[in-house]
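Would you mind keeping the following structure in view while I ask a few things?
Every protein chain of the complex appears in place save one, which is left out.
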Amino acid sequence: MADVMQTVPILEVIAHQAGLKTLVLPRILDAAPGQFVTIWVPGVDEKPFAVSGDDLETIQITVKAVGPFTRRLLECRPGERIGLRGPFGRGFTLMPDSLLIGGGIGNAPLRLLAQRLTERGLRYTWLVGARRAADLPFLSDLQRHPAVRLFTDDGSVGRPGSVMAGWTDALTASPTPPRLVCGAGPEPMLLAVREAARLHRLPVELSFERYMKCGIGLCGQCCLDGSGLRLCVEGPILTEEQMQSVTEWGLPHRGPSGRRPAATPPASRP
Amino acid sequence: MADVMQTVPILEVIAHQAGLKTLVLPRILDAAPGQFVTIWVPGVDEKPFAVSGDDLETIQITVKAVGPFTRRLLECRPGERIGLRGPFGRGFTLMPDSLLIGGGIGNAPLRLLAQRLTERGLRYTWLVGARRAADLPFLSDLQRHPAVRLFTDDGSVGRPGSVMAGWTDALTASPTPPRLVCGAGPEPMLLAVREAARLHRLPVELSFERYMKCGIGLCGQCCLDGSGLRLCVEGPILTEEQMQSVTEWGLPHRGPSGRRPAATPPASRP
Amino acid sequence: MNPLAVTVAGVAFPSPLVLASGVMGLSASSLKRVADAGAGAVTTKSCGLEERKGHPCPSILPFEHGLLNAVGLANPGVEEMAREIAEFQARSPIPVIASIFGRTEAEFGEAAARLLALVRPALLEINVSCPNVSSEFGQPFAADAAACARITSLVKARADGVPVAVKLSLMCPSIAQTAKACAAAGADAITAINSVGPGMLIDPHVRRPILANQVGGLSGGAILPLAVRAVWEIARAVPLPIIGTGGVTRPEDALQLILAGATAVGIGTGIYTCGLEVFGRINAFLTDWLAREGLRSLDALRGAAHHPPPAEARHG
Partner (left out) sequence: MNPLAVTVAGVAFPSPLVLASGVMGLSASSLKRVADAGAGAVTTKSCGLEERKGHPCPSILPFEHGLLNAVGLANPGVEEMAREIAEFQARSPIPVIASIFGRTEAEFGEAAARLLALVRPALLEINVSCPNVSSEFGQPFAADAAACARITSLVKARADGVPVAVKLSLMCPSIAQTAKACAAAGADAITAINSVGPGMLIDPHVRRPILANQVGGLSGGAILPLAVRAVWEIARAVPLPIIGTGGVTRPEDALQLILAGATAVGIGTGIYTCGLEVFGRINAFLTDWLAREGLRSLDALRGAAHHPPPAEARHG
């Protein structure tokens, strides 16, 4: 059973930018693009991460330091053992003429999606966005990648501005509309992608995040308000139909206790 | 897991002779000839029985009343549910030109063996012995069976005398010696068959019985002195090589406590 | 008439299958999803006076025969849970069982009162399997029949007529005696069993217990025979309805608990092993079973494996 915890030695650590690394692990499991694994740092904690790439013998996860766990994880050296469970959830559909839109670390799962599409000879365009170059893993690979168009808010690489600008260009530039829009990144970006896709009547699959504990649909931690979808089982990739069943878009996310923090009132209110 | 207890309705009860019946059960398991099942009569006990025949939808066991359990079992009516676990142990080798030798109820497992040999078009001779006609199940079938030669001690059917007499005839009558001798029946008969086979340098496989509880090699109840063979796992069919590893031939069998009763001193001793 | 309908402490469940506490039980939407999948009642995650994040992860650890959990009573606090219950009740007619815990005996009563001030669940379930912070060895209340009885009385006194189920653990001198003590203290139903142990699993490479909490309760297929035996004993000891829980994955498992004496059947880990379809599948099986046996309700099956049957009627 792949859900059982197994520890593996870290084979390699690829440092991208400050606070951004890829860990190369033995391929003890096969993940579809968009699926995730949980990583246990013994004595510390266990948290979810998307698989960002694989080859015959390894799988990779790309980690951005945002808090105590990810910082500790990025201190791990090759040879150190970490625990692995998964793969969990459902991934992206592999569709010819896909349009991939990633924001920051959200480009990690899209990297595996791009790899799979390439392996199968399926055409795609990948709009890679970030606030700045320093937020992007595999930057030089991305810069050389024929299907990639880069955007950074500060213009440090690629075109300056939001990846959402590239979206309109991509739609107008291409003679045929994309057959599927696949997005991963910060939730506000994803909701903007969803909105735009709705406008253009394009099917979408977007990768969301919620606080997770078990990864196997039991603890209830990642259930979305509305239909009660378990993001760890029925997600983390959601279709438009699934998104429509959710009522918590825009609300602060439930924390590890299950409580949803009160929405901070807009600053402008008197 | 077939070792798990399942209850099934008795489909049919075939009465042969007084105290001798065949129960027809749904084929929830497949047994090789010589393998056995355990039969649970709810509220009573569970005991081992060889499978005596099968067809696409049923398996059969043939039971001789010898004590409280078998008597109770033979009172069961069609429709009544009994429990079934198995098949257990290792069966007979299916070999062309086999010589089957059965004594009394020992002809039950040989019936399935004969059936399988017939199904595969393999030649065999089946010497069926009993003290009297009333000890034989499927008597009219046996009388019509081309490969069967019947012997009863009292001459009530077939030739009068021991099945061991038929043995010598069979060996001399046939131009080629049998390639395997398969025996089932009372232990003294089996030991005589073994002896005779050794004399003629014929390979043998003989079906033994010991007190059994678990059928799965754990309780130790059926372990044979010498090499500690578990009759329920490595038997109940033993080869000459296996028999050679056993030192308890001729001794009284261990009972349900595991104790072996003291051998009764020969009556003739002064 | 719905042949699967059962009544637990006066509350009508349209199916005997109950979502066990701690599984998909943090939000109204998640409870609703399980109700829609076919549960006849749903139990919330156990909640206490204060919000708790619970233990770090791994806090849920599947293994070959079930799983270990040491979630650490993560819960949003009783007021927040009351809001989820109210939302659930507004969205679903299925009865909801509010599970509460305390770290001292008094906290149980207070949790009940604070919850009931905001919402009226169909049943209250008392989770006594949490460590008693004032006990010498940090033993759970569940290990001590007298403590369970005192907590039952305390909660009953604040329950304002809402029926109270006590959720027992096997880890006690005698679960039948504990059930008796709770019955004498006024319990309206017994839920049994909570997860077993605790147990531990160690990763041989890193030489450490895998659960952040080192140990966690055992649930799932492994514990089915323990749950069947517990229900059997409780059914002989007390005339209360039992929500038999533990290791149910297959329809026959639910039937075993009913034959042992359960009025309703809790399912937790089975949702992992078999998916949410487990509710629909078992409902369908039980409906078929009743039809094949020519029965109009589960009443004739309840406790039917006892010969002679346990003295008193246990449903209602």
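A, B and C are the chain letters, set down in written order, and residue numbers restart from 1 in every chain.
By our rule, contacts are C-beta pairs under 8 Å (C-beta built on N, C-alpha and C of every residue); 3 or more make two chains touch, one makes a residue touch a chain.
These numbers come from a predicted model, not from an experiment.
*Asks:* If I'm reading the header right, one chain is hidden. Which shown chains does it touch across the whole complex?
*Replies:* Missing chain, whole complex, touching shown chains: B, C.
*Asks:* Of C:Pro3, C:Gly72, C:Pro131 or C:Gly197, which one is in contact with the hidden chain?
*Replies:* That would be C:Gly197, which touches the missing chain.
*Asks:* For the full complex, which residue in B:Lys21, B:Arg194 or B:Arg230 touches the chain that was left out?
*Replies:* Answer from the full complex: B:Arg230 touches the omitted chain.
*Asks:* Could you list which residues of chain B touch the chain missing from the display?
*Replies:* Residue positions of chain B that touch the missing chain: 1, 3-5, 7, 38, 40, 42-47, 81, 83, 85, 213-214, 216-221, 223-230, 247, 254-259.
*Asks:* Name, in rising order, the residues on chain C that touch the hidden chain in the full complex.
*Replies:* Here the touching residues of chain C are 63-66, 68, 137, 139, 143, 170, 173-174, 177, 196-202, 204, 207-209, 214-215, 218, 221-226, 228-229, 232, 252, 255-256, 259-260, 289, 301, 304-305, 307.
Everything below uses one rule, namely that only the chains that are shown with their structure count from here on.
*Asks:* Check every other chain and keep only those touching both chain A and chain B; list them.
*Replies:* Under the touch definition, chain A and chain B have no mutual neighbours whatsoever.
*Asks:* Give, as an integer number of Å, the spacing between the C-alpha centres of chain C and chain A.
*Replies:* Distance between chain centres, rounded to whole Å: 36 Å.
*Asks:* Measure off the straight-line distance from the CA centroid of chain B to the CA centroid of chain C, and report it in whole Å.
*Replies:* A distance of 51 Å separates the two centres.
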